[in-house]
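In this view, the complex is presented without one of its protein chains, the others remaining in place.
Which chain is which? They are A and B, in the order written, and residues in each are numbered from 1.
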Amino acid sequence: MNTTATPTMQVETAVPGGAKGVRSRSARAPRKSRIATWRKAGFGALGIVFVGLMWELYKFIGPEKGFTLGDITILPRTNDMSMPHISTMFERLMEPLTGASNSVTMWHAVVDASAFSLYVAAVGWLIGVTVGLLLALIMQHFRTAQSAVLPWIILSQTVPLIAIAPLVRRWGSGIEIGSFVWENWMSVALIASYLAFFPVSIGALQGLNSPDTNHVELFRSFGVGWWKTLFRLRIPASVPYLIPALQLAAANAVIGTIVAEVSIGLKGGIGRMIIEFAGAAGGDPGKPWAPIFGAVAIGLIAAGVVGVLALSVRRYRRGETSA
Amino acid sequence: MTTQNKETTVQDSTTSPGTSTSGSQRGPASTDAPAVSIVNVGKIFEGKRGAQVIALEAINLEVARGEFVSLIGPSGCGKSTLMRLIADLDQPTSGELTVFGKTAHQARLDQEYGIAFQQAGLLPWRTVRQNIELPLQLHKVGKAQREKRSSELLKLVGLADFSDNFPDQLSGGMQQRVAIARSLAESPNLLLMDEPFGALDEMTREHMQGELAHICAETGAAVVFVTHSIPEAVFLANRVVVLSPRPGRIRAIVDTKLGGASERTDHLRESTEFFASVSEVREYLHGSDATPLGVDNR
Partner (left out) sequence: MRAAFGASKGALPPLLLGLVTLLLWQLAVVVLEIKPFVLPSPTAIGGQFFNNMNTVWSNSLITGFNSLIGLFIGMVLGILLAIIASLVRTIDELSSAVVAAAMVLPIVALAPVLYGMFSASQQTARQLVASLAVFVPVYVNTLKGLRQVRPVHRDLMRAHAAGTWQTIGTVTLPTALPFIFTGVRIASSLAVIAAVIAEYFGGPKSGLGGAITTAAAGSNYPLAWAYVLGSIILGLVFYLAVLGIEKWVLRNRGV
């Protein structure tokens, strides 16, 4: 096993262009790393195919009634009702949603519902991020606030959302300010923000506290107050912590949206579709799986969009070593 | 032109705390082979975007058994790289490198050397004693024997009272002493040290240099010692190898002419011979136009 580069090498390549042995190239990603990106994407896709293969393999060799130890079912049943073929799932996506003559195709319906849920999740994400950032700022500035609030923030995530959702809807239905009427989807967005604010507040707090004492004292020596230090030092330093937190918050917002939709039964959302279709498994085994694919898709899109936005703040992540 | 003064300093290995029986896994070594033989060795690193870095070029060096050799040079001259090549932590891109007559790879597998890094590299979840016993444990030495050996070594480096402490409870100097004790655990005939005293203050440094000289006198091991400090290099070594950077080459090999390991006492630091050798090394390091002492430039 060859070891990685030694400190000597790092010193060499840090020398400005012109020193012996170091040629500079343009900033475009060179061929090697583009191949690496394609390779990673290819393997990722292969991994998903592999999971599908395992599913079919188990269906092929697994026992019909599943494997039970006494009363407990250890391995699932392999009949087409319980574990439909992957092809069945995809076929069902192409078929019409209902028996009615003007019904849209399944995948069309799934896309519509997914888009709606994604929109609600985005609103929830924005609220959650704002609240999380505000909390983190307060906690960073006031140490007492941090020690008072932080344990409750952590505790807040032990509450099963599914129980809170109907409550939020009831509260919302009582709110009427002028012409503004609280709609059900807003309750869902609020629940989503509840799940989203947690990683943001923790990540932002860690990030705001991350600068070296050296740097903080440097700014103090410049005679600069808390606000300027915040903008020039703490916020840039917190970017490496914020970006993963924002991605996690996006995924959480989607999950929270779906859970809340299930709990409230929000019309038009993918969560409700999951519950509606779940009951149909008896006659239509491929049906419950369609909205599941939709849910995974919007989760990945949400995290991906944040990742793309993060590209614009790349220079604040220079110190990071990749995991 | 390199001045190669092959001083064959023969040291007999007396039975002392430094030697013990744990070197039994070593394969047959030809007893005539020098500790390290480096012939025309070069090392090129492939950098990002196709850039090539020539870390070392045309290195020729022989380290005799029991000899103390220092490697010194400015940043980027490849001295750490050279030591890593000897340790088989990296491989040369050209040339031949043997340790006790074997390839570096075989020498590492046979555990022919002990190594100490600049950061002590102690495992933070192990006590001092457990850190010293690490190589013994990895090579399946029995518990009783391990304990006996680690007690000897703790006494040798003066840390017997700290055997059950954890690294984060020790100062930098103490951590380095543990690292040195660890490198001696299997009584190797070759010690590789990469700026082990680099992170210490000057007083502790001088003290540790004295300790190291004392240990070398007792164990008779050959040492390759990488350092930034000219007085340190001269104080400890029989020969000082001066390297120049970009690409790393041997500029000069200076014979310190200060006697064997047992003569490296604090007294030595005040002597004229010491200052003369230090000046000589400094001249080579700075690449001055003035004629270095003792070299015929015709």
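To be clear about the criterion, a contact is a pair of C-beta atoms (placed from the backbone, for glycine too) under 8 Å apart; a residue touches a chain by one contact, two chains touch by 3 or more.
All figures in this text were calculated on a predicted structure; none of them were measured in a lab.
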Query - Residue in contact with the excluded chain [from B:32, B:168 or B:270] - result: B:168
Query raised in the report: Of A:57, A:94 or A:159, which sits in contact with the chain we cannot see?
Result: A:159
Query - Selected residue (touches chain absent from view) among B:45, B:100 or B:117 - result: B:117
Query raised in the report: In terms of residues, what is the contact footprint of the unshown chain on chain A?
Result: 1, 3-4, 39-40, 43-48, 50-51, 66, 71-74, 76-77, 81-83, 143-144, 146-152, 154-155, 157-163, 166-167, 170-171, 174, 205-206, 209-210, 251, 254-255, 258-259, 262, 271, 274-275, 278-279, 281, 288-289, 291-292, 295-296, 299-300, 302-303, 323
Query raised in the report: Which positions on chain B touch the chain that was left off?
Result: 84, 87-89, 108-111, 113, 115, 117, 119, 121, 123-125, 134-135, 138-139, 166-169
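In this section, only the chains that are shown with their structure count from here on.
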Query raised in the report: In angstrom, rounded to a whole number, how far apart do the mean CA points of chain A and chain B lie?
Result: 52
